[in-house]
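Missing here is one protein chain; the remaining ones are kept as they sit in the complex.
Chain nomenclature is as follows: A, B and C, assigned in order of appearance, with residue numbering initiated at 1 for each chain independently.
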Amino acid sequence: MNRHVLAFAIGLVFALVAGWVVFPRVLYSHQQQPVDFPHKTHAAKSGNADCDGCHPFNSDGSFAGIPKNDTCAACHTDKLGTSPAEAKLVDDYLKTGTTTPWLVYSRQPANVWFSHAVHVKRAGLACADCHGALGTSDEKRLYEQDRISGYSRDIWGHSISRLRRAPHDGRTMSDCEDCHHKRHIEVGCFGCHQ
Amino acid sequence: MSDLAIVDRRFIARGEERASTLKFALWLAPWVALLAFGLYAAFLCLFYGLNQTNMDNRFAFGLWIFADLSVIAMGAGAFFTGFLVYILKQEELKPVLNSAVVVGLVCYSGAVGVLMVDVGQPLRAWFTFWHPNTHSMLTEVTFCISCYLIVLILEYLPVLLRNRQLQKVPSFLVFEHQFHKLVPVLAAVGAFLSFFHQGSLGGLYGVLRGRPFAFREHFAIWPTTFFLFILSAIAVGPSFLLLVVASVEGVTGKKLVEESVLRKLGFISGIMLGVYVAAKSVDTLVWLNITSPSVGFAPWEYYAYKPFGSAILFSEIVLLGLLPAFLLIFPKTRARRGWLLFAAVLTCGGVLLNRFVLTVQTLALPTLAFDDFLKYIPSWQEVATFSAVVAYGVIVYSLSYRYLPLFGHSKGEDKHVSVG
Amino acid sequence: MKVSRRDLLLGTAGLTAGIFFTPVPWKVLDDVSIWTQNWAWIPQPPRGPVTTKLAACTLCPSGCSLRVRMAGGFPVGVSGSPAHPLTKGALCPLGFAAHQLNWHPARLQEVRHQGRAASWEEARSAFEKACAEGPIAIVDGRSGRAASIVLQSFAAKHKASYDALRNAEEKSLAPYAKWANVSVSSLGYDLENVRTIVSFGAPLLDGWGVPGRFTHLWAERAAGESDPQLRLIQIEPKLSRTASGAWRWIPICQGSEELLAASLASVLIEEHLVPAQGPVPPASVTDAASQTGLTPAAIRELARAIVDRKPVLCISDGESPAIAALNLLLGAVGTPGGILPKSGHPLPMPPASANDKPLRAVLIDSTVPWEYVAPEGAEAFRFAAWDGGGSRAEWLLPAPGFLEELSDLPSPPTCAVATYAVAPNLLSTSAQTKTAAEFLLQIDPTLPAIDQTIRARCEEIFRARRGTVHAAKPASIASFESAAKLEQALRDGGVWLDDPPAHSPLKCSLREWPGNSGNRAPANWATTWAQPVLPPLAAKLYQESSLRETPQRSQS
Partner (left out) sequence: MSARYGMVIDLDRCTGCGACMVACAAENNVPPLPARATDRTGLTPMLVHKVNNGLEGAGRREAFIPIACMHCANETPCVSVCPQQAVEVDKATGIVMQIPQRCLGCRYCMTACPYHARYFNWWDPSWPPGMEKTLNPGVATRMRGVVEKCNLCHARLHTAMEKAAAEGKKEIEMTDYIPACVEACPTNAIQFGDLANPDDPASQAAHSPETFRLLARLGTEPKIYYKSRQPWVRALAERSASGHATEGQHV
């Protein structure tokens, strides 16, 4: 009888370990950004600490997102320093005129309509409210991509169980809903879908 | 072959004489072939999408939905017999209980299988459980059917465990024995769930206010078709079970149950059918004279298109309703096996016709003044997928009959007759 | 200790039980459904800001102004520009999906000779050889453009004949041009002032003339009215969409239009409904009745209805002298609400020179390849962006596609007031494509270059000091300080519209009543298409609705 329990228990433990420890490692593929970009250093050196210095709104109210090469080229016409990252940026992208293939941590799928103008200009949210310390740290983050859904890991959030998450960890639909709910904002499906 | 035969023998209960392995294999072969063909068709639909079918934007539901509705009605025998035996204590129906369970299991699992091919995005079907729309009849159907399918599997389990080999495992034996206590509960739960999804399958169409041909007055939150479907399912269930048992007797050439059991089934079917026909007639009159005209649809328009003339309404209510009801209730006709089976066939036909009218004719009829009456012929992929369900049913039932004590052991150890 | 079968069994049971207490089944279930929402093989629209540019459509002579929405350097949406004085923002159904045409499967990607890939050099040497041997003809599918000047001057210099294709609308104006001895392109219909229009089968509500021009008038003055300000009488065998929208539809037998016109004329004269002038029509009401299928009474009644509200204008579908003669009789030529010459036409074009000698070769500059059939024995050099697969051509020469060519747009046919606009090239052309003009300019660099001509024309307009430039808001020519400024305004999508014509009467001399001209106009693209090069969406929608007779439909 004990032996049976043992056999069962072994199977159980095996499953738990596989599910909680192995699975998350297998699920996500890891990629490096094409160029290491230290936000903090740039904020300090370029002298504009606010995000919209490099991530402005377009005239029509749409959000420019990640800067195009010319924004970088404004300072990095030629190598300013000796960092290999800068060298890569200047030689591989700015000089050749190929757009830098930045990986977007918080990229939403095509069926989602997210307006920065509505959230920043009307609702008055701060960038950090959703993007966290991204802009104020020099951390070189990996870009992790879900192998099945193809989403960035930031969408699901870093805790696989989605329990005990940092305030701005995770951008799933339910995260949007929670935030709207907290602020008593009612939007139907088309509030965020297209 | 020979050692296969030996294995085969090992699984057949002691003292049961069954057809030779070869004979059984020959019997299964065509059904297996049909099943394989059907699965191929289903694969085509899943891989290339529903453009493989002849359904279209106007005929959004086709053969499959009709089949599902009919099959599930036929499967109603399972819950109703269980209900009769365990709740209403109609002990003499016990012998057919196991085959009722098998029939039910086959019908429901088959229906769910077809449904998974029918929806365009089966991988998202679970959204219904995660974001259910409580106002939708389809939600009700989905929930009840999936729950009831589990109930059926639980009910089938003990029958399965009484297989000769499986019984060798002592813990199984214990389990099965303990399980008996649960059975009446399962029967009750099954009956409850079935009432709801049989009903909501009817509600599915009764709520379509955009389709005045199908729309019906509501009682509480349910349209009349909700109740009509329950009644018709209860009526047809026993008849179908009766036909199944009779045909098994025909195929195997054995007398499996007392004639009285079949008569009993027939009688119950007849009574329920009578009630159903009465209710259906009242409902039809209300619909023709009040419901439909009130939204600007003159009833005669529905029957202006051949071959869907008023004859269809007549045969649904009288020819395939009233008539079999009489044949089944009237003792003289019920006593004659021929009449009994004939009446059972008519009963099934009537319910099939009712499901057909509701699913197909509803969509064929125009709603806008400049619509026309639409035609739809299912593609071979649709037919094949559906026939796979039939084949699957035959195979499962044959195997169950061969290796499980569906009708109890011929040396009547009644106390062991398993549960429904 | 050895592991028994039962241990494995129980182990598996534990495994299965355990897995449900991990994220695996649930996360996978969720991710798989997300996967179905973002299938990699389903294209998604480009991201990034959308800008709106003004342009002009060059698919037909109407030259409608466009508002083009651009994203990532490509057009992602087309709509009409309300600034256009004639279309008022209207477009034909094709226009709304025209931005997809450049990726049409029928798009010509390379030079093709006898169906095989070839090079521009080969094409050029072959054409030069043909020129040397002669005689050759140059066929212009869109006369009056700056490019047309190139074609014409090449023809003039190399003793080739220049032949301008005319569409049905222009053909309907040809008789007056002949009688008054002016060019067809200098005539137009003054629809804005008509009160009764008698259309002999002209598809006025179905892509006739400039989109929006007549339909707007019809919608404002006629649609659904029992007694409309603008009476449209449609004389046509079948119930076309124009006939459905008409005030009255007169169904007559196929091909009896001109006889009916003649008999109407005779009724008008004998009942003194019009001042008797010009030649007397030979037709008698009775035999007209027998051939048209109308009763004599109906014809007389129709004649009275026509002159009930003046001014009245008859419009034929294609060239028809008899119907033109009826207009003369009705006094609809050279008067308001009739056929008017465009005043101060800024774009002098030498007249087309046709010759009837058997041709050695013909160069065709046409956006609709299946429209013109090259004469037998002549080597055809056909410039086209798409291969309609229609008619024979030894050489298929890939021309720029939609929004890929800098061109200019003379006044559209049927327009009574001169207009001028420039179609900018919003998209860069691929290396393979060349316009006919570029091709000829390479052979003979002394020919006038396109932008020179455009500049010259702008200067001409600027000098004439007439008309208004319709852009975001209209600006009179006087408000421009230089021709260059004017040119810039036009290049930015402005449309120049001349002032209303000072009605210089049109002198038409007609000796006898013209006979029945057998020539029928080509029916429009929608009803008869050989192999249409339509925007896939347009083709799709005509296939998926009962709106138009498509080849598949008309069979079924």
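Going forward, contacts are C-beta pairs under 8 Å (C-beta built on N, C-alpha and C of every residue); 3 or more make two chains touch, one makes a residue touch a chain.
These numbers come from a predicted model, not from an experiment.
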{"item": "Visible contact partners (per top-of-document touch definition) of the missing chain", "value": "A, B, C"}
{"item": "Option from C:85, C:245 or C:514 whose C-beta touches the chain left out", "value": "C:245"}
{"item": "Among B:16, B:56, B:217 or B:259, residue touching the chain not depicted", "value": "B:56"}
{"item": "Chain not shown: contacting residue from C:24, C:60, C:78 or C:260", "value": "C:78"}
{"item": "Absent-chain interface as seen on subunit C, which is shown", "value": "36-37, 39, 41-48, 50, 69, 71-72, 74-80, 89-97, 99-100, 102-105, 205-207, 211-212, 215-216, 218-219, 223-226, 239, 241, 244-245, 249-251, 535-548, 553, 556"}
{"item": "Contacts of subunit B with the absent chain, listed as residue ranges", "value": "49-51, 55-61, 118-122, 124-125, 127-128, 130-133, 135-139, 142, 204, 207-212, 294-298, 301, 362-363, 366-372, 374"}
{"item": "Interface residues of subunit A (partner: the chain not displayed)", "value": "57, 60-62, 109-111, 113, 115, 117-118, 121-122, 186-191, 193-194"}
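In the analysis below, only the chains that are shown with their structure count from here on.
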{"item": "Subunit B-subunit C separation of Cα centroids, rounded to whole Å", "value": "62"}
{"item": "For subunit B, residues contacting two or more additional chains", "value": "none"}
{"item": "Where subunit C touches two or more other chains, by residue", "value": "32, 35"}
{"item": "Residues on subunit C engaged by subunit B in the complex (per definition of touch)", "value": "29, 32-33, 35-36"}
{"item": "Complex interface listing, subunit A residues touching subunit C", "value": "3-4, 7-16, 18-20, 23-24, 27, 58, 60, 62, 64, 109-111, 146, 148-151, 160-161"}
{"item": "Complex contacts: residues of subunit B adjacent to subunit C", "value": "121, 123-124, 126-127"}
